[in-house]
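Yeah, one chain of the complex is gone here, protein chain that is, but the others are all in their spots.
What follows is chain A.
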Amino acid sequence: MSSIGTGYDLSASTFSPDGRVFQVEYAMKAVENSSTAIGIRCKDGVVFGVEKLVLSKLYEAGSNKRIFNIDRHVGMAVAGLLADARSLSEVAREEASNFRSNYGHDIPLKHLSERVAMYVHAYTLYSAVRPFGCSFILGSYDEDDGPQLYMVDPSGISYGYWGCAIGKAKQAAKTEIEKLQMKEMTCRELVKEVAKIIYIVHDEVKDKTFELELSWVGEVTKGRHELVPKDIKEEAEKYAKESLEEEDDSDEDNM
């Protein structure tokens, strides 16, 4: 296991002698235990894909969603403690709503992610509360500014990305994402690739069944964040499964 804090890790208001805040690092571990979520920005939009592990056959299909709508034009995909993520989605919704009320237009995504990141950061300063145990990816599309993608982690920093992954298979997912030429792709092409990446990084042995959650926002949806329509999603999943089989086949040939 990784290093233990030994006394400097009891509260977020304590630094360790080597300058770390262990509580924040432990919060990031909570994110790494959760299943993977990815977000990729392309030429004309943003696509989110989440590997939602189904822990019991008794669950209703589509319950415990991990992709949220923050405003008409903003979507949020999360990894980590789902209850923490839900609470933060409410914070984000309020920020977006207040901005619209005060300034009369859609909130710019950079500003929204900075505001929510500031909120997350506030919970890393005090011993009376614990940091949020979730990371999330925000995406939006605007005619003038184009597609935008930002990620916020439990330490309260927000970064802009062309593609990012959070959760247990984030390294494997990042490797796959880096292979893509996302700046030249359209949303329709990207949806299939996102589905494929989630299928690739899903661990058949350790985790059982999973549901794929796919959503997008872009020119194809006229700037509104929506779940990908059923027929397009089925096509994407079919493409993903077929790609996996091809790779399996090519492995056999090499024997």
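As a convention for this text, a residue touches a chain if its C-beta (ideal position, glycine included) is under 8 Å from a C-beta of that chain, and two chains touch if they have at least 3 such contacts; residues count from 1.
Just so we're on the same page, contacts and distances are computed from a predicted model.
S.K.: Per UniProt, what's the omitted chain called: "Proteasome subunit beta", "Neuronal-specific septin-3", "TBC19 protein" or "General transcription and DNA repair factor IIH subunit TFB4"?
M.R.: Cross-referencing UniProt, the chain left out corresponds to "Proteasome subunit beta".
S.K.: Consider the whole complex, including the chain that is not shown, and state which of A:111, A:208 or A:241 touches that chain.
M.R.: Looking across A:111, A:208 or A:241, the contact with the absent chain belongs to A:111.
S.K.: Given the contact definition stated above, which residue among A:6, A:102 or A:181 touches the chain not shown here?
M.R.: A:102
S.K.: Spell out, residue by residue, where the missing chain touches chain A.
M.R.: So the residues of chain A touching the unseen chain are 101-105, 108, 110-111, 144.
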